[in-house]
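Missing here: one protein chain of the complex. Every other protein chain is in place.
By letter and in written order, the chains are A, B and C; residue numbering begins at 1 in each of them.
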Amino acid sequence: MYKVVTGVVGNDIHVVANRLIDISLQARGFEVFNLGVNTYLEEFIDAVVETDADVLLISSLNGEAEGWCRELQFLMAEYELKDVTFVIGGNLSVGESKDEDLVKKYQSYGFDLVFHQIELNDGLDQLEEFLGKKS
Amino acid sequence: MYKVVTGVVGNDIHVVANRLIDISLQARGFEVFNLGVNTYLEEFIDAVVETDADVLLISSLNGEAEGWCRELQFLMAEYELKDVTFVIGGNLSVGESKDEDLVKKYQSYGFDLVFHQIELNDGLDQLEEFLGKKS
Amino acid sequence: MTLHQKERQIIVKNQYVDSFDFDEIEEFIRSASKDLFISHKFKNSDTTLVQPRGGFPTYQKQFELYEEFEKADIDVMPLTIDSHTRLNDYGSAKKMLDLSEANEVDMLNGYPLVNHGYRTTRKMTTHFNRPVSLRHGTPDARLLIETALASGIFEIEGGPITYLLPYSKNFPLDKAFLYWKYVERVCADYSRLNEPINRESFGPLTATLVPPCVTIVIQLLEMLLSLEEGVKSFSVSFAQSGSVTQDAVMANVIRKMADFYAKKIGIEDATINLVYHQWMGAFPRNKEFSDSLINSSSFIARLVRADKIIIKTRDESFGIPTMQCNAQSVANTKYTFRVLKGLPLIIDEEEEENLTKEVHSIMEAVFNDSADTLWRKVFNSIKNGIIDVPFSPHVINHNNVITIRDEHSNIRIIERGNMPISDDCLTYEKSKVKLSEDKTAVINKIIEDIGVMHE
Partner (left out) sequence: MTLHQKERQIIVKNQYVDSFDFDEIEEFIRSASKDLFISHKFKNSDTTLVQPRGGFPTYQKQFELYEEFEKADIDVMPLTIDSHTRLNDYGSAKKMLDLSEANEVDMLNGYPLVNHGYRTTRKMTTHFNRPVSLRHGTPDARLLIETALASGIFEIEGGPITYLLPYSKNFPLDKAFLYWKYVERVCADYSRLNEPINRESFGPLTATLVPPCVTIVIQLLEMLLSLEEGVKSFSVSFAQSGSVTQDAVMANVIRKMADFYAKKIGIEDATINLVYHQWMGAFPRNKEFSDSLINSSSFIARLVRADKIIIKTRDESFGIPTMQCNAQSVANTKYTFRVLKGLPLIIDEEEEENLTKEVHSIMEAVFNDSADTLWRKVFNSIKNGIIDVPFSPHVINHNNVITIRDEHSNIRIIERGNMPISDDCLTYEKSKVKLSEDKTAVINKIIEDIGVMHE
């Protein structure tokens, strides 16, 4: 059973997707630690360390993710989080953006899977596939 | 006082603009011979000859004008209508068209003034100006 | 051979037409898929069906249009006929069709069905297997309708009044009645073979300041003329008036009156549906605004619980729309219908009472005409101005009724001409508008009212 820490990053309080993600992950058999909205990157990392999670699944809806997630790479290095799968999804830019540009950018920050404006279930399918291949 | 023959050409029965044109021309002091809708080019020419009109002002709304007006040049030659001002206005093509292309085309058929999708009063202003210069 | 059969043989013999094989046609209709019949679709649907307009000269382009519509999950396919065919000028239609085929430029504003013929057209209708509605505007539509029915087109729009007064200047009205009697009979006959053929009247008329009572009376009369001949599925229709309340009032009254008058002539087994036309008058010259107008029309169609809506496109004021634009309009309307929920029922008793009275008095006057048949009574009533359609180009029409919009944009009668509406009703109508004494002020107001949906 995979452990997943999830929540909405930064000053973002869009909670609806977060509630649905919680339900969906549980339905797929994950053990879920939901930090809810308005969660800072450090809090996510702390929770990952504490719960020994396999996945960190971050949502962002209000367009601010970039400002908050640039530092993932430094924190990853600091805490040596090598086996954790990093996922981000939601609405990942202010205004409209080209998908490919965004994906590249967030990968460079250390995310394995980047889902900009992707249906939740499509994203979670891909996550399961990714985890399957990894193990 | 200028005499003007007007009407809607061909199998076109859009009468609303025709009624307004009648009122507007009269208000501007023209003597109006309104043949109404569904009038063929030959009928127009006959009326011009009969009334000794200064202006032939044709409307077309249903997009068919081109099919009916190509023959103007031949009729003009046949009846030697040199002093008559030929005007056409309304919606002069099926579907959307570029204004310039249309104007050129209708001028080549013998029209002096071509008003595709032009406000009635703007067109009539230009007609008066044209008649002023001519005399 | 009956007179009707003789007439039929003459009609279908035409230099522009391939021979008709009536046995084969009957067999085709008898075994045709139910999905081709809108009467069947009406029975099994609880929302408002969506139908655009659309007709291109060539078969190829018409086919492509239907492909686009299919993608938008259209309910009813349109087949709009070009205006040469409407005037039975198949020669010009052929010339323009040839030019269109040769030059890839559309030289016709619709599909020349008679020239294409039923054998070709049927391939298309059966391929898409959705109801097709024939939109024309033809006073003598006998050959056209024979061709349509043989093609698998089982909804026929029009009627002797609604396709004549707005669409023709000189065509003899009495002939139109006889020609349409023929059409009704053919429709009624074929209706016995499978699901009923649906006939639909064209309520918008000239789409220019037509008062509700005139629209409704004409709808009722065409309905009665059709039911008389044995048609069992009929749609009455009207177009967005410019006032939401007036639309609701019209819908409520027309539904009640249709029942009432059908019963009055002893017919209880016919199905009457209500069709709503999106704004049919002059459109704004702005495509975004046109989209807004179109969506508002869709909203009203649901408010008045129309069984079908006939839609426009954002290109309306420019010209025949591209097929993509047309299909987009279908998709948008279907979206609005899907998400628009919880619609209240709108009733305005005072307005409904007034309109009902007006309709009854005109209908009474028509019935009281001394002629022996209904169509002659109606003919006489139009001839003497008991029925009078504003802005009709037809010579027989009186054009003495004058209407204007009140402050809520309701269309109000300020001159009744020969129309036999009571003094009370006229007083009611006039009480709603502040009338200027000045004649040019009235004319300017009318011009403004024609452009009521402009930017």
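As a working rule, a contact is a pair of C-beta atoms (placed from the backbone, for glycine too) under 8 Å apart; a residue touches a chain by one contact, two chains touch by 3 or more.
This structure is a prediction, so every number in the text was calculated from the model and none was measured.
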Statement: Neighbours of the unshown chain, displayed set only, are A, C
- prompt: So which of A:Asn11, A:Thr51, A:Gln73 or A:Ser108 would be touching the chain we can't see?
  reply: A:Asn11
Task: Check the options C:Thr245, C:Thr271 or C:Asn399 and report the residue that touches the missing chain.
output: C:Thr245
- line: Answer key for C:Asp23, C:Glu268, C:Glu288 or C:Asp372 versus the chain not shown reads C:Glu288
Statement: Where subunit A meets the chain that is not shown, the residues are 11-13, 15-16, 19-20, 23, 36-38, 62-64, 66-67, 91, 93-97, 117
- prompt: List the subunit C residues touching the unshown chain?
  reply: 241-248, 284, 286, 288-289, 291-293, 295-296, 298-299, 328, 331-333, 335-336, 339-344, 346, 348, 408-410, 452-453, 455
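Basically, only the chains that are shown with their structure count from here on.
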Message: So with touch defined the way it is at the top, what topology do the chains form here? Options are line, ring, star, complete, other.
response: other
Query: Which chain has its C-alpha centre farthest away from the C-alpha centre of subunit C?
result: A
Message: Suppose each chain is reduced to the average of its Cα coordinates; what separation in Å results between subunit A and subunit C?
response: 57
Query: Approximately how many whole Å separate the CA-defined centres of subunit A and subunit B?
result: 69
